[in-house]
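Notes follow the structure.
A protein chain is absent from this complex, but the other protein chains hold their places.
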Amino acid sequence: MPAKVNLPDPASITEELINKYPAKVAKKRRKSIVANDPDTIPEVQANVRTVPGIITQRGCSYAGCKGVVLGPTRDIVNIVHGPIGCSFYAWLTRRNQTRPETPEHENYITYCFSTDMQEEHVVFGGEKKLKVAIQEAYDLFHPKAIAIFSTCPVGLIGDDVHAVSREMKEKLGDCNVFGFSCEGYRGVSQSAGHHIANNGVFKHMVGNNNEIKPGKFKINLLGEYNIGGDAFEIERLLEKSGITLIASFSGNSTVGAMENAHTADLNIVQCHRSINYMGDMMETKYGIPWMKVNFVGVESTAKSLRKIAEYFGDAELKAKVEEVIAEEMPAVKEIIEEIRPRTEGKTAMLFVGGSRAHHYQDLFNELGMTTLSAGYEFAHRDDYEGREVLPNIKIDADSKNIEELKVTADPELYNPRKSPEEIEELKAKGLEMNGYTGMMKQMVHKSLVIDDVSHYESEKLIEIYKPDIFCAGIKKKYVVQKMGVPLKQLHSYDYGGPYTGFKGAVNFYKDIDRMVNNPVWKMIKAPWEKAESESLEASYVA
Amino acid sequence: MPAKVNLPDPASITEELINKYPAKVAKKRRKSIVANDPDTIPEVQANVRTVPGIITQRGCSYAGCKGVVLGPTRDIVNIVHGPIGCSFYAWLTRRNQTRPETPEHENYITYCFSTDMQEEHVVFGGEKKLKVAIQEAYDLFHPKAIAIFSTCPVGLIGDDVHAVSREMKEKLGDCNVFGFSCEGYRGVSQSAGHHIANNGVFKHMVGNNNEIKPGKFKINLLGEYNIGGDAFEIERLLEKSGITLIASFSGNSTVGAMENAHTADLNIVQCHRSINYMGDMMETKYGIPWMKVNFVGVESTAKSLRKIAEYFGDAELKAKVEEVIAEEMPAVKEIIEEIRPRTEGKTAMLFVGGSRAHHYQDLFNELGMTTLSAGYEFAHRDDYEGREVLPNIKIDADSKNIEELKVTADPELYNPRKSPEEIEELKAKGLEMNGYTGMMKQMVHKSLVIDDVSHYESEKLIEIYKPDIFCAGIKKKYVVQKMGVPLKQLHSYDYGGPYTGFKGAVNFYKDIDRMVNNPVWKMIKAPWEKAESESLEASYVA
Amino acid sequence: MTTNASTMTAKTATQNACKLCTPLGACLAFRGIEKCVPFLHGSQGCATYIRRYLISHYKEPIDIASSNFNEETAVFGGSHNLKLGLKNVTQQYKPQVIGIATTCLSETIGDDVPMILKDYKAIMGEADLPTMIFASTPSYTGSHIDGFHTAVRSAVQTFATGGAKKNMLNLFSGMISPADIRYLKEILKEFGMPFMLLPDYSQTLDGGPWGEYHRIPPGGTPTSAIADSGSAAASIEFGSTLEAKKSAAGYLEETFGVPRHSMPLPIGIKATDRFFALLEELTEKPMPEKYEDERRRLVDAYADGHKYVFGRKAILYGEEDLVISMAAFLREIGVVPVLCASGGKSGLMKKRMLELIPDLEELEIQVREGVDFVDIENEAKVLKPDFLIGNSKGFTMSRKNELQLIRIGFPIHDRFGGQRLHHLGYKGTQELFDRIVNTVIEYRQNSSPVGYTYI
Partner (left out) sequence: MTTNASTMTAKTATQNACKLCTPLGACLAFRGIEKCVPFLHGSQGCATYIRRYLISHYKEPIDIASSNFNEETAVFGGSHNLKLGLKNVTQQYKPQVIGIATTCLSETIGDDVPMILKDYKAIMGEADLPTMIFASTPSYTGSHIDGFHTAVRSAVQTFATGGAKKNMLNLFSGMISPADIRYLKEILKEFGMPFMLLPDYSQTLDGGPWGEYHRIPPGGTPTSAIADSGSAAASIEFGSTLEAKKSAAGYLEETFGVPRHSMPLPIGIKATDRFFALLEELTEKPMPEKYEDERRRLVDAYADGHKYVFGRKAILYGEEDLVISMAAFLREIGVVPVLCASGGKSGLMKKRMLELIPDLEELEIQVREGVDFVDIENEAKVLKPDFLIGNSKGFTMSRKNELQLIRIGFPIHDRFGGQRLHHLGYKGTQELFDRIVNTVIEYRQNSSPVGYTYI
């Protein structure tokens, strides 16, 4: 991917970004700000604690566990054990959608359950209140499962949510109750929460139901949370191609499907960061390989469908997939040809998620736009540099505090779907089997990769690069826009989406066109328009 | 009906109302302001021209013809021949409803057709444009009928709408086209327009279809325009009682029904003023007697149903009517018993319409409220004093200018439904056969009757009497309310209604309760609260 | 009901008109002069209908007197009725001014009103009489907006005197809402320059209850101020299609050499910037900080809200000047006004719009004068806009075609508080922008099966 624009010297920019920090902070931040070289990927410091007082976009472990992973499953009652805020703030704030089979089917996503912990519980313990809350939720809904999430005070006051869960599960009989120790201070970001969530889902749900569902090509979709209906578009394409989706983790998902997930023959992984644990554990225990895919971007979508067909090696399936792609492409072509002249040569920055900052570059490429700088909020080194670096990642205190499940092959259910030789063959054909090459390989030379970009740094970046669009979350949105640069939310998509698959790409093209070509920005005097500082623009616009 | 309040001396009030007028005007107005005596009804000057410069509520002949009488018939295309304003201002401004048989059936009420006369037509004549407009409307809708309404300039420039109508009727073949010379300057008020409209409807529609429809007790409903759904409630009661409604003049009406109206055996008249012409003409030509009824007020409604049954003299019908009344009453009783303690002893004024100022007194009586003063906007002496005065009414220039149709018995279709003896018998039983006793008989002693009350006089009245509610049209609404007195619109009912029948009475009770007991009025300082003038209140509150 | 409406092209007759009649506009303008009673020379029905109509929007008492023609008057002329009417109005209301407008009736019979008035004054003795303004407003020429401007010009013609220049501005603000007038007056006051705004019905048509007895509601432009308008430093006149020869400012320029600054109604940031720039120039004072703040918040709101509205399609209708300025504002926020329609027929609409929207034709924006609601509805079926913007008269079409309607301008008789809507300046634009954004959001939220709670 050649750059459409001449990029400025990343070294001097790095200096500018950190020179206001105290020496210690600067030293630390320097390791997370790296000039990219797609050929010899440099090391990026990632998944380390944000320094106190540095304003970050990162959330907490509870957010990753309850908000991201468990949130989208519609038939689990999620009870947040703690003061009211944590539950309130995670109440429908992510736009993950779900589609109950009928309006009468369970959907607890619109609810916000909390033990609403009061001072007396902090002093005398909250287990009793938690038990009553579980009983109440059960009496009210008779749900299939109830999950308990611990907030900061819970661990400290000694409440044992796991013991309470076991006790209540036994008492209720027909309801799966399990807890998560996802207190907000655990781990460096929401990533810790994803890991905790994966462990819990694997332990308490996967494998509970051995029923073999019909279908020739059975897969699970991992790490897709159905923001703005993304999963619906993927489901549509899979169904159209004749591929059976056993379970989703966890967009538009149900307890029942997850319990049956181990009967699938392939796990496809959309968000590597949040769910690779699950892929690994299912491979070890049940022999199901996992494969990285990407349904963001038209080319990537087509490629992902083809890879699935390649995995199953079935001629009929391959033909069907080609037919689907041929059917879907004309509508996309028509739109992109209209829009691209207006977006060609423009520039973008992405600081978001643990995969999104990578995936969305495909869509910007399709629009002829160059990514000047990108980084993740909560990813690890492997998400930047590729899984090859995994053995070299230092285990620090924060990582050690997250339980690592000991998984072994299931004596009865372990059944390797592919032999090691077959896996190697598939890899040779370009399938990322049990692997992921990371974001940096795809980014241009001299682009800047920044992990956990701070509030301060992102403002500086805009000042220096003047990108045409900035992608992040709502917390950055208004500060960026006050500088005259449109911000596309890639967490909740503003109100937009879906952006996956063919239809999603069209939505994204249109949204970006609307944003970068909007006359509104011309009315905003950006700081550099008043400041005297020399403009860098000339040096990097093609 | 005994007064619940002590009324002040009407003579001194009359003086106060007129003492600011020039002598000539005062002299004229004095004849229209009369202290009532229900036993020896005094003469009221009515249906005389409003003096230029005196602001009246009255409308024009066009308003009465197009707006009131022809407006509610849903399948006539009404084309207004003139500049745009007249058509625009009559476009859905009355809240007459209609209920097409299906959504696909014609309903032209929502349309506003105009020849949009321009200067060139005033100079060179507009007949040609009118013909094209008729042709266009015909091509567009193929309606059963097209009616043409003349506005002020039409007569003056010599356009002959009748000749044009005849020509186009012949040309189109299957469409009844007829015109009305209802120029705004004709007659003293909209009343002239009613007369013109009645003549046209009688000439051009009634009698066109001799088909005998099924039904044992067949009637027409005259002078009910379905404001706020009033006619729907009456229709409901008639149907429930087993009475067949052949045609309505003209609420919720159709061309077809009117053409067939002469096959009914009784005309019941709600608004005497606007339609008594039609009753008389149908009696003369076809032998159908007419009878005054009143469906406003619970007692009046029950009485009206009983009178219809009495007219037909059928035992089964009488029983059915009693059954209906017995069924409907409990719901009304429940409401009035709740509300009446809050309205008892309060006072009202009504200056509206040509019948409404009379009819609505029944509802106020039911609320325990006294009518202090009332008058009509466009009525004639008979509406005040009763039809006995008809032979004594002087014919003035304005009346002479309205055509009086010469009607004789139809050689084939004349068939007197009742013999003169039977009519007398019915009258003896209290049925107002071919007659109307007027408003004043029902009003208390010393109440003030005022015809065509002026803007100035109504403000004075409020100052003097401080009524609890004032009933008029929207043109008075805001001036009255600025004085701290609620105004109930009895033309368009604000957004309320229906007020007829049993259900309508309940609506009215509730609306009046809401209005007279609303805390809002306490926030408004009325003029007399600042003025030093002695309050009359003490002298007339019981 | 099935019709062939959609196949219809050029029509002779008008269905569902998108304009009102000339005398209505004159009556409205007269209500903006202090102690003035409007008087229609014609049938009483005209006064009744126009009162009824204005009241449905303003929800205020609106007294309009009439010479109340009868058949004889129609034949023999209205001189007697007019004089009698003027006398009675004077006696009852003690007005300082009577604003007389003609109707199609008196114009058709050719009454010479100036002559009648001269005669009347001669008989009555001019000293005790109210001043009489006369506007010729036959309803068969032009529409309500023409009547409005004619009355304003007549008022100035009647009162304005020349003389030594005064440090004072005239603002002829056109047919805008009482809330808009109040806001304009506040702006002028903040600039600290004396001014005359005509017509000012901000209080007469949006006032309080009557603690004292008012035959004529308080408020309105004082006649002494109108008299001064001839010696003002400059006139600002809003309106894109209003020509100098028909306008009050045009008269003052021609007669007394008061420079006329004509500009579109200030809707949107660019147009409002232009208005403030003009005020800065004429008053030689900088924009007060208060409006800088309003502007900043508005720009910020544009940035925050752009994603909801950009690329949406709207159909816009109403008076030509309002439509032109609204269209420019919509383009500023990225909305495409696919059809800009008016019942008015100045012949200037497209030309003026091209000045404000140079890519008008590229965007395939249709500009249509002299259309009615049937035309607009037919276009709506083809153009499939996201929403309609205009007065209450579009409701039936909006309901039938399931299109949202954003109510602006006049008349608004199916919502409460039409007289309190702002359209002009940064404040009015902010209000319009918020309403448009929320209309889009509401529709999106309601029509979504998900029913987003964060938008």
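Brief remarks on what is shown
Think of it as A, B and C in the order they're written, each chain with its own count starting at 1.
Simple rule for what comes next: contacts are C-beta pairs under 8 Å (C-beta built on N, C-alpha and C of every residue); 3 or more make two chains touch, one makes a residue touch a chain.
On a predicted model such as this, the values are computed, not experimentally measured, just so you know.
Seen in the complete assembly, the chain not on display touches A, B, C.
Here one chain is not drawn; of C:F69, C:F238 or C:Y308, the residue touching it is C:Y308.
Looking at C:D206, C:E237, C:D372 or C:D386, the residue that reaches the missing chain in the full complex is C:D206. Contact with the chain not shown here comes from a single listed residue; of C:L282, C:L383 or C:I441, that residue is C:I441. Of the candidate positions A:N107, A:N210, A:N392 or A:N415, contact with the unshown chain belongs to A:N107. Of the residues in chain C, those that touch the hidden partner chain are 56, 59, 203, 206-209, 293, 295-297, 299-301, 303-305, 308, 392-393, 395-396, 399, 413-417, 420, 430, 434, 437-438, 441-442, 445, 451-455. Take chain B: the residues that touch the chain left off the picture are 92-93, 95, 97, 478, 481-482, 484, 486, 492, 494-496, 510-511, 514-515, 518-521, 523-524.
As for the chain not pictured, it touches chain A at residues 20-22, 25, 49-63, 79, 82-93, 100, 103-107, 110-119, 121-122, 129, 132-133, 136-137, 139-141, 151-153, 155-157, 183-186, 188-189, 397-398, 401, 455-456, 459, 463, 473-479, 481-484, 524-527, 529-531.
In this section, only the chains that are shown with their structure count from here on.
A straight line joining the Cα centres of chain A and chain B is 71 Å long. Centre to centre, using the average C-alpha position, chain B and chain C are separated by 35 Å. One simple way to say how far apart two chains are is to compare their mean CA positions; for chain A and chain C this gives 55 Å. Shared interface positions of chain A, i.e. residues touching 2 or more other chains, are not present.
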